[in-house]
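Heads up, one of the protein chains got dropped from this complex, but the rest are sitting where they should.
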Amino acid sequence: MNFQSDNQSSVFPEIIKYLEEINKHSSPAYGSDNITKLANGMLTDLFETEIKVMYVSSGTAANSIALSSICPPYGGILCSDNAHIGGDECGAPEFFTGGAKLVQIQTSNGLIKKENVTSTLKNYGLHGIHEILPSAISLTQASELGTVYTPDNLKSITKLAKKNNLYTHMDGARFANACCFLKCKPADISWKSGIDILSLGTTKNGTISCETIIIFNKKIQEDFERRQKRAGHLWSKNRYISGQIVKWIENDRWIKAAQRANNQALAIKNILNKNKNIIIKYPVNINMVFAKIPTKLQTILKKNNVNFNPWYGENNLTRFVTSWDTDDNEIKKFEYIMNNL
Amino acid sequence: MNFQSDNQSSVFPEIIKYLEEINKHSSPAYGSDNITKLANGMLTDLFETEIKVMYVSSGTAANSIALSSICPPYGGILCSDNAHIGGDECGAPEFFTGGAKLVQIQTSNGLIKKENVTSTLKNYGLHGIHEILPSAISLTQASELGTVYTPDNLKSITKLAKKNNLYTHMDGARFANACCFLKCKPADISWKSGIDILSLGTTKNGTISCETIIIFNKKIQEDFERRQKRAGHLWSKNRYISGQIVKWIENDRWIKAAQRANNQALAIKNILNKNKNIIIKYPVNINMVFAKIPTKLQTILKKNNVNFNPWYGENNLTRFVTSWDTDDNEIKKFEYIMNNL
Amino acid sequence: MNFQSDNQSSVFPEIIKYLEEINKHSSPAYGSDNITKLANGMLTDLFETEIKVMYVSSGTAANSIALSSICPPYGGILCSDNAHIGGDECGAPEFFTGGAKLVQIQTSNGLIKKENVTSTLKNYGLHGIHEILPSAISLTQASELGTVYTPDNLKSITKLAKKNNLYTHMDGARFANACCFLKCKPADISWKSGIDILSLGTTKNGTISCETIIIFNKKIQEDFERRQKRAGHLWSKNRYISGQIVKWIENDRWIKAAQRANNQALAIKNILNKNKNIIIKYPVNINMVFAKIPTKLQTILKKNNVNFNPWYGENNLTRFVTSWDTDDNEIKKFEYIMNNL
Partner (left out) sequence: MNFQSDNQSSVFPEIIKYLEEINKHSSPAYGSDNITKLANGMLTDLFETEIKVMYVSSGTAANSIALSSICPPYGGILCSDNAHIGGDECGAPEFFTGGAKLVQIQTSNGLIKKENVTSTLKNYGLHGIHEILPSAISLTQASELGTVYTPDNLKSITKLAKKNNLYTHMDGARFANACCFLKCKPADISWKSGIDILSLGTTKNGTISCETIIIFNKKIQEDFERRQKRAGHLWSKNRYISGQIVKWIENDRWIKAAQRANNQALAIKNILNKNKNIIIKYPVNINMVFAKIPTKLQTILKKNNVNFNPWYGENNLTRFVTSWDTDDNEIKKFEYIMNNL
C-alpha cells in the first residue's frame, strides 16, 4: 500500500496511446504544431475565457516562471507558511525572479486568511525603499495541507491584494481536486475569483509531466516565452507534452480522476478515524489525509507494508496521499490491517 | 520534405511502447525508481567508466546546469562564435551561472582551434580582478555547423584548458552523430579526450525529451541536484524520462539512428552538389548540410514543398537537417525536384 | 533634538583632516596604496589575529558580499526576525548570493537563542534536495533592538552552527557599541567567539562611509575581490576610504565615540523612565532606546522638536538613537521638555 505521494502515481493509459498515435514523422517544433493548438483550444474551453498558455515539465518551473513575470527582483511574494514554493522548491522562486523574497503568512491549516494578509502588509512601508516591495500573493489551491479555499475566500483575498497592487498567483498543483471538492468549474476558482495567473498541475493527476501556466490577466506583458526558453523549459517536441493535456481534458478524465483520488482519501480518513489513538489533523477536502499517529502504531503499519510519509511541524504527524490510481484493494488491505492491529 | 530541424523528428516507437509497459501503479518519485537505476547502469556501461547522471528535458537545461557547476558567477566560459549556448539559448548560461560571461572564439567552421584558445586566454590577466576569470571551455561535438572534432583535436584543447585551470564541458546535442562519423566509442570523445562534463543529447535522435548530464570528473563537487531542483528540472515521475534512455541505448538503437540521419544528409549533399550554382559551405560530417543557394532557386524549392531554414552569417546560406526518421522517399522526391528544376 | 538615527550623525573631524593630509598627487589605485596598507595593519592589531580585509561604502554591501562568500545560491542563511539583512536591505543578500533564502528565527529581543537555532534546523532535512541547504547563520552584534550577545551566548550558537556545517557571520553595524557595553576586546566577540566573517561598521560611529569585511576563517576561499569588483564596490581611490579607518582606530577614537553614544542613550532612557506612561521595551545595552509612548505624548514631543522614529511590531513603539555627536545640550533640552509636559 503506497500512500506516500501522488507524485508516484502512474499515467492515464489513454495519454500513452495518444503519444503513440501522434508519433508520426516530423512536426513543427517549439509549440507551433497542431497538437499544441488543439490543447490550447481545449484549455480555453475548459476555462471559458481567453487565456495564454505555456507548457512546462514541473510544478516548480510553472510556479517560478509565473512568479518571475509578476514580481521584480526587489519584490516580495506573500504566501502561506506551508507553501510549496517556500519549502519544497529549493529556492526556485528566488532563482527565477532574480532574488525576490517570499514573505510567509502564518496559517493554522494551510489557508491564508484575509486579516493576516492585512497585518502582513502593515509590516511594509515604514522604511520605504529599504524594504522589498510587496508585489504578488501566491495562493495554493488546494493547499499543501489538503484544505480548500471557497470562491468567496479567494475573492476577499484577491480584492485586498489588488487594492494593494499585488498580482495574484495560484499554485494549482492539486487544482482538479479542489474543483472536485467544491463542485465548481475551473473558472470559478481562478479568474472569476480574481486570479491573474495559474500554475495548473496535471502530473499528480494522470499525466507524465505536464504542468501549464495559464495567464488570465492581460496586463501581464512580460516576455514569458524568453523566460521559459532561458530556463530550459521550452520543449522542442512540444506536441508530446501538450498532447498529454488533450487526453487529460477529454471526456472529463481530469475531474473523474480527481474525484476518485478524493474518495480514496476519505476512505482512508474514515479508517484512521476509527482508531481513537489517531487524530486527524486537518479537514480532508482532497486527496490527502494528515494524521497524528503514535510512533508504535506507525512502526506496526510500516511492518505491514503501509507506506506514508512523516510530516513537518508536529511530533507523529504523518501524511497519506491517494491518487487517481489508488485501487480499492489497497484501501481494503489497509482497512483490514487497521481493524486487526 | 521537411529538412528544417531534427528537433521536429519523431520518437522511436520502442520508447513509447516501453512507457506503456512501465506505466504500472505507483513507483518511487524523483529518480529513486528501478527504471532510473537501469538507465544509469546502461549509461555507465556505454561510457565504460564511473559516472554521475542527471536527466533533464532540454539541451538548454543540460548545458546550463552543467556550466553552472563548473563556472562561478564572476567566471568566463570560452566557446565558439557559433555555439548554441551563446546564440540559441536566450542567455540561459548567464541565468544559471548567475551572470558568467560567454567568451566567443572565432572559428571558420564551428570548430575551435587550439591556437585560438591560446590567443583568447592572452586577453585575460592584465587587469586582474577587473576581469572575469576564465573558468571553463565548452566544445560542441558535433559542432553547430555539422563538423566534428577528432579525439586528437579534443585532447590538445582540453590539455591546454586544464593547464589554464579551465574545466571542460561538451555540448553533445549531436554526440551520437559525431560518434558515428568518427566510428569511435562514446568514451573516446568524452572522458578519454579530457572532457569533465557532458551534455548528452538524445531528443534530436529519437527520444521524446531526454537530455542527460554526465559527470566524469569527480572534482566537480557542486550540489548538482539542488541546482537541478531549483531550476524546475527534477521530474517527479522520473521513470518516464530515464525510461527513454533505456530504449535509446538498447540494441545500439542510438548509433544506428544517427548513422541513418548522417547517411541521409550525405545524400542531400550529393544532390545539391550536382547543381553548380550551389556551394556546400562546410564539410558534411553529420546530419546537417549548409549550402549557399541562390535566392531564386530557394523560392522554387519552397514552392515545391522542400522545407529548410535560412542560416546566419552569409547571404543565401541555408541549413538542411536530416534525422533518424527522414525517409528515403523524401530524399528521392527531393532528388527528382533538383534534377528537374 | 534629533534622535532618529546614527546614520545621520557627523564625521570625526580628524578623519576629514586626514583626507586633506593624504590628498597629495597620485597614488596607486584599488587598494595597493600605503594608506590602505596602514589601515590593514591597524585592523590586524585591533583584532589581534591574521585577517583579510575589504573596504566598502555601506553595511548592506558588507553584509551581502560576506554572505555571498559563505552561502551558495541554493543555501539558507539563518538570522533573527529583526535582522537588518532581512528587513532593511531590500533583498540585497538574495541578490548577491544569487537567490539564497533568509530563514528567520523568532526572538523576543533581537537576540537569537541557541534552542531556537536547534528547532529551526529541525525543519530542514526531511525533504532533502527539495529544500534549501542551511549554510550560514548571521548574528547582529549589537542587535537591531539594541541588545547584546555575551561571548558565551555567541560561543554556544557558533559551536552549534559549526556542528551543523553553517558558516558564522556577524553583522557588526554597531560592533563598537557592543564592545563598549561588554567592556571586551574586538577579538572576544568575533573570532574568539567562533565568528568566521564580520561586517565591521564604522559609518554610524564617526566615519563618512566605511564598512569593512573582516575575514577570520581561512577556509573561506571564495574569490572575494571579484565579488567586490563586480558589485561596483571596489573604490579606485581606495586610500580615501581606508584612510577613514586609520583615524577611526587611532587613539581609541572608535571606542570612546561608542561609549559617548551609549551614555547618551542611557540618559534618554532614564529621562523616559520617569514618565509612568512610557514603557521601555528592551534592555538599553547600546545607543538605542525602544520605548512605547502614548500617541498624544508623541505628538507633543514632535511639536517640541524632539525627533525620533516609529518602530515596527507594536502600537506606539518608538526608537531613539544617539550617536557619538549627540551633545549634552540636546539631552538637557529633552529632559527639560519631558519634565515640563
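In this document, chain identifiers A, B and C correspond to the written order of the chains, with residue numbering beginning at 1 in each.
As a working rule, contacts are C-beta pairs under 8 Å (C-beta built on N, C-alpha and C of every residue); 3 or more make two chains touch, one makes a residue touch a chain.
Computed from a predicted model, the values in this text were never measured in an experiment.
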Can you tell me which of C:25, C:163, C:183 or C:303 touches the chain that was removed from the display?
C:25
If I consider the whole complex, including the chain that's not displayed, which of B:13, B:41 or B:310 touches that chain?
B:310
Going by the contact rule already stated, which one of A:204, A:229 or A:253 would touch the omitted chain in the full complex?
A:229
Consider the whole complex, including the chain that is not shown, and state which of C:60, C:140 or C:318 touches that chain.
C:60
Tell me where the left-out chain touches chain A, residue by residue.
72-74, 98-99, 129-130, 132-133, 223, 225-230, 234
Spell out, residue by residue, where the missing chain touches chain B.
73-74, 87-91, 94-95, 98-102, 123, 126-127, 129-132, 310-312
Contact residues on chain C toward the hidden chain run 2, 4-5, 7-11, 13, 16-17, 19-20, 23-30, 56-62, 64-65, 89-92, 95, 203-204, 208-209, 226, 229-237, 240-241, 323, 325, 327
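We take it that only the chains that are shown with their structure count from here on.
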Farthest-lying chain, centroid of Cα atoms versus that of chain B
C
By C-alpha centroid distance to the whole-protein centroid, which chain wins?
A
Separation of chain A from chain B, taking each centre as the mean of its C-alpha atoms, in whole Å
34
Roughly how many whole angstrom separate the Cα centroids of chain B and chain C?
50
Chain A: which residues touch two or more other chains?
89-91, 95
